[in-house]
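Report on one structure; see the data block that follows.
The other protein chains are all here in position, but one chain of the complex has been omitted.
A and B label the chains in the order they appear, each numbered from 1.
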Amino acid sequence: MGDLNTQMLDKYRNNFLREVEEKVDDGDWVKMCMQCGVCAGSCTFGPDWEHTPQKIFMMIRAGKREEVLTSHSMWLCTSCYNCMVRCPRKLPITHIMHGLASYAHRLGLAPKNQPTRDFSMIFWENCTKTGRVNELKMTISVYFREGFVSGIKKMWTLRNIGRGLFFAKRLNPLELFVSHGCKDKDGLRRALKKADEIEARRRGYAVQPRGYSS
Amino acid sequence: MADMKTAAYICKGCGIGERVDTAQMAKIATKEGKMHLVREHDFLCSAAGVQLIRDDIDKEGVTHAVIAACSRRAKTEAFYFPSAAVARANIREGVIWARPDTAEARETTQEMADDYLRMGCGELKKMKLPGGNPDTGHAKRLLVVGGGVSGLTAALEASKTGYQVVLVEKSGSLGGWAATLHKRMPVREPYADPQDSGMNELIAAVKGDRNIKVHTNAVIAKTDGAPGRFKVDISVESGSSVTEEVGAIVQATGFTTYDIAKLPELGGGKSANVIDQATLERLAADGAAKGQPIRRPGDGGEVNTVVFVQCAGQRDESGKHLAYCSGFCCGASVKQAMYFKDANPAINTVVIYDDLRMPGNGEDFYRSAQRKGVIFTKGKVTSVEAQGQGCEVKFRDLILDEDATIAGADLVVLATGQVPNSGVNIDIPEEEVAKMEVKPVSILNLTYRQGKDLPQLTQGFTDSHFICFPYETRRTGIYSAGPVRRPMDVAQATEDAAGATLKAIQAMENAGLGRAAHPRSGDLSYPIVQLDGCTQCKRCTVECPFGAIDEDEKRYPVFNESRCRRCGTCMGACPVRVISFENYSCDTVGAQIKAVDVPDEFSEKPRILVLACENDAYPAIDMAGMQKNCYSAFVRVIPVRCLGSVNTIWITDALNAGYDGIMMLGCKHGDDYQCHFVKGSELASVRMSKVDDTLKQLSLEAERVISHEVAITDIARVPQLINDYAAKINEIGMSPLKGFA
Partner (left out) sequence: MTEVVATNQTILVVGGGISGMTAALEAAECGKQVVLVEKSPTLGGRTALLYRYFPKLCHPICGLEINLRRIKANRNIRVLTLAEVSAISGKRGDYSATVKIAPRYVNENCTACGDCAGAVAAEVPNPYNYGLDKMKAAYLPHAMAYPQRYVLDASVIGTADADKAKAACKYGAIDLEMREETITIKAGAVIWATGWQPYDAAKIQPYGYDRFANVITSLEFERLADPHGPTGGKILRPSDGKEAKNIAFIQCAGSRDENHLRHCSRICCMASLKQTQYVKEAWGEAAKSTVYYIDIRAIDRFEDFYQKVQRDPSVSFLKSKVAKVTQDKSGDVILHGVDTEGYHRYANAHDMAVLAIGMQPSVAGVDIPAEIVADSSGFIESSAAESGFFGAGCATNALDVNRAVQSSTAAALRAIQVINKVARAEA
């Protein structure tokens, strides 16, 4: 979707903060950050962040569009909400992180092969197809995401768990061939389409189904 | 006093009766103390005990009473006899509580008690009941200097309290800086938006107040006199002069903005689009008057990006600019950024700060600005350069830890801070003033011997040095208010003006009654000088911390009692001992020193005189007693008003009387001095350094006289100091001067 990215670049020029405020879920909170850093220290994934939330907010204000949208950091958020409950300014940091990730994804700027992003896409595709998650198919898609050999390796490592699940009747190999879905699949698709339309209208995008990588 | 009738009351309560022989004390009071009346009582502070004393005063004609009981700090309500001179001998905290209750300590403890009673009797006979300063003035008008928000508020508050006011304003109109503000910071919830300054209403209220007489285009040519009787010559525009009689003065002369041209690295004076906060206020006010947005001053162009540079020329450690923070500028920049955001949210406003200082509800105002889209960046600006029609701002972004640039800033506002208008710095010697390019102009033109203006505390501010007492002034009856006292915003200046007005009113009321001002508030004693003995040495006039003493043409001291704060520094300074207070004099202390029974040199009982500041060292010793922190029985403690009041005659007297050592316990001096009379303890240490010569003449060791800085919290340290010193005296041996007195 390079198009959308160019459109947005054009529209907001140097004002990345405004772009975030208008396009990102809860983006209008970014300006309220007072740079105390409690979110950065509170994050359970802390040591792995390249840019802490507070820093991302500062980068947004400083207009570092490219760096922010291509960052891995917001994809690390596990929604533990530690940062949010501690934020002295009550910023919905978790939501902003997800909003930024989603926006970066939409613009096609999110890092390639970002595991969280890949997983999310696989999950979405899997569950929206029939209205239910097909665990077997999903597991296989995730395992084989990085190629055949690495997929086999992963399966081998976790073989005992698979066996356990099978005997506990939590894993049905037949599901590989026959996915059972929800009752009104068309209804679900219509609902999703409607949701897409609503969001696109709110954010000013051209309507496009999401979940499919460019 | 021909009809002096003395009485001694010895309390046996709180264990005194068990620990010491009060019958023996009673005998001493009669025989040695020559008291006309001596009574012992089991519980002197009880209603019955107090009634006994009261009856003696009323019926027996007792005029002077020594109360040998607890410390002078205790039971003050009970032992309150305004019609008699009262001395307190501290037998409880100062003797029995400060001594171990052992058989071997009994003898020395008794000696201590006996001595304190002797001292009390000695002091009492030299005391007079203070009558109050007779040289009072009864002017009840207030002079307010400065017609800005502080001065106008002071004038109005005084008028509301029922006092007349003379207001002097140097410029042609009232209102000062505050009147030039487009808007002011909010003072009410929700603290979200700039609000009207209210200055038009304030100015109108002052102009319409019949109690307030306003002189504009006027300066003060001369201020003469003292609280209750200031005579002020005011030069008015026509060139003529008016003399006003006033009782007290509030100096609200405000500030000048720090000169932006001194900040060329920030573009000050180099680009028309780099302005200070005051200029932005004018641009905003002008724009609002015309119904137009704020435009670039350089070319009238549209403003799309504004950068606020905080701490410009402030918090400077290089010595080039202001070392302090002006406190109000963070809030002011936030407010000014809102001028733009409120008019047009698309205008980009960036505040570059190091520490954002918006205390209290300022936090709400800060939040409101963020909500409006003002960008806050923690950074240090390194340069502002003209670039095209605007400016380029370079700074170190401290959060992102990198150098950054804002190009195309249409307007750069420097938060330059306040420089107080405090007149002449009287502490700068005249030779140095002569070398100055710009000669300072006095504001008050005081005729005081010690200089024309209020003494400055630091950086030109005429603030009080005392945290508990912001209106402590070194020129009684003259109070500074507003940014001349310390940097502040409008809200604070308004409050400050009310506070200073109260103190000014209080000063004139008390001056009229012959009473002292803070910290010895209400004291009716005052310095009395016997000029026939005076040698015109000028020490008193130089050393008075409050500029209370002038000199006449023959260089004799002229005491202005209403300016005096009763510290006794003059008394301590006087080499010929012609200055005294009715209840505190060279004689009252001298008599105590002489009253002590000094054992001979073979007794192994040295005597150590302790002269202790009554506000800090003495309470510390007292509280040491309350905690039963024992100390040597060889000390005899005399509280003094201030170490500055210690006259060297007391030292000489004590040494001649055979005392083995003298300890002077006063407050900390130096930059963070804690002396309540500014430099009493410092003066004492200077004077005492000269005592060494005396000691040499007497062939005495230098350690015979020592001094310590003591704090009121030193309840464990003071007993230790005393004990260490007693050990020291033991080491160097008894004074060879015993028995010659």
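Following the convention adopted for this analysis, contacts are C-beta pairs under 8 Å (C-beta built on N, C-alpha and C of every residue); 3 or more make two chains touch, one makes a residue touch a chain.
Keep in mind that what you see is a predicted model, and the values were worked out from it rather than measured.
Q: Identify the residue among B:Asp463, B:Asp653 or B:Glu682 that touches the chain left out of the display.
A: B:Asp463
Q: With the full complex in mind, choose from B:Lys503, B:Arg539, B:Arg566 or B:Lys738 the residue touching the hidden chain.
A: Candidates B:Lys503, B:Arg539, B:Arg566 or B:Lys738; residue touching the omitted chain: B:Lys503.
Q: Of the residues B:Gly33, B:Gly313 or B:Pro619, which one touches the chain left out of the display?
A: B:Pro619
Q: Of B:Asp672, B:Asp693 or B:Glu731, which sits in contact with the chain we cannot see?
A: B:Asp672
Q: Touching the left-out chain: which of B:Lys231, B:Arg315 or B:Lys394?
A: B:Arg315
Q: Considering the entire assembly, which residues of chain B contact the chain that has been omitted?
A: 13-15, 43, 45-46, 70, 74-77, 157, 160-162, 188-189, 315, 317, 323-327, 355-364, 378, 398-399, 401, 458-459, 461, 463, 465-471, 486-488, 492, 495-496, 498-499, 501-503, 505-506, 509-510, 518-519, 521-522, 615-616, 619, 623, 626-627, 668, 672, 674, 676, 711-717
Q: By the contact criterion defined above, which parts of chain A meet the unshown chain? Give residue numbers in ascending order.
A: 34-42, 46-47, 51-52, 54-55, 85-86, 88-90
Everything that follows uses one rule, which is that only the chains that are shown with their structure count from here on.
Q: Taking each chain's centre as its mean C-alpha position, how far apart are chain A and chain B in Å?
A: Those two chain centres are 65 Å apart.
Q: Please output the residues of chain A touching chain B within their complex, sorted ascending.
A: 15, 17, 31-32, 34-35, 54-55, 58-59, 61-62, 89
Q: For the complex, which residues does chain B have touching chain A?
A: 348, 366-367, 370-371, 373, 375-378, 397, 399-400, 404
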